[in-house]
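Structure provided below as structure tokens; questions to follow.
Only one protein chain is missing from this complex, and each of the others stays in its spot.
And then subunit A:
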Amino acid sequence: MSLRPYLTAFGLQWKIGLRYRIAVVAGLVAQMWFGAVTLMAYASVYHAAPDVQAPLSLRQAMTYTWIQQSLFTLLPLGCLPAIGDAARTGSIVYDLLRPVDMWNWWLSASLARLLGNAVPRAVLLACVAGPLAMIVGLGAWSLAPPASLISAILALVSIALGALLSATIVMGWNILTARTLSPLGSYAVGTPLAVLLSGMLLPLPLYPDWIRPFLLVQPFAGITDIPIRIYLGTPIPGGVATGLGLQIFWLAALTLLGRLWMRQTVNRLEVQGA
């Protein structure tokens, strides 16, 4: 088995993600606005209730928000746009004819798309929210450095797993798109699920205590929440091993289920158009 076709698919989508430089800057402004609004709201609630024992300190909640904002485009918000177009026009049939493993082909494209969008934005926002904010005297609002060198390394490993996990969930949206012949359904379902369950809306550790265990063990937590917890050094029940274990478990489980679903879908796929 040769890896080359998958690397080509990856390279192509990665370049598409890097093409839109103005979109990156526009995204940065939007993320800083949402970041600022959220941070001020958190600062206000933390200062109003100093004796509440929250699972995250204010500084940690701010860092959590900055990382979450910078990784927004890493979330599985919907299907890969190219597959949405292919499903609508019927050119999805070419993908079926290729002598490659279709799962890996789509997965490498989806992963590259996520990374090509997220990496430049994340680096840019990290520079603005980290060192730059420190320099201009907004140190209290800035992105905090990782808890230790080890947690930084583990967080990098974890974020790599998280990106892969996100691409695997995108595969689910891709198959849904191929089945329904329209990308709209995947966005309608994917965006709210991803925004709520990944911790984008509110850091998962800040939800009411009764729901927190469920929020930790669902697959979306593995995309950004677990890496951020490792970065911050906040305790995960059972330690870092549980966090990485959960990510690997979901990766394996979703890959298995996804491949089954894909086989079943391809066998009875009806293609529209000519």
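Rule of thumb we're sticking to: a contact is a pair of C-beta atoms (placed from the backbone, for glycine too) under 8 Å apart; a residue touches a chain by one contact, two chains touch by 3 or more; residues count from 1.
To be clear about the criterion, contacts and distances are computed from a predicted model.
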Identity of the absent chain, which is to be given by its UniProt protein name, from "Transporter", "ATP-binding cassette domain-containing protein", "YcjO_2 protein" or "Aldehyde dehydrogenase": "Transporter"
Omitted-chain contact residue, chosen from A:Val45, A:Leu156 or A:Val217: A:Val45
Which of A:Val93, A:Leu124 or A:Leu206 contacts the chain that the document leaves out: A:Leu206
Touching residue (missing chain; options A:Ala54, A:Met102 or A:Leu269): A:Ala54
Chain not shown, touching residues in subunit A: 23, 26-27, 29-30, 33-34, 36-38, 40-42, 44-46, 48-49, 52, 54, 184-185, 188-189, 191-192, 195-196, 201-202, 206-208
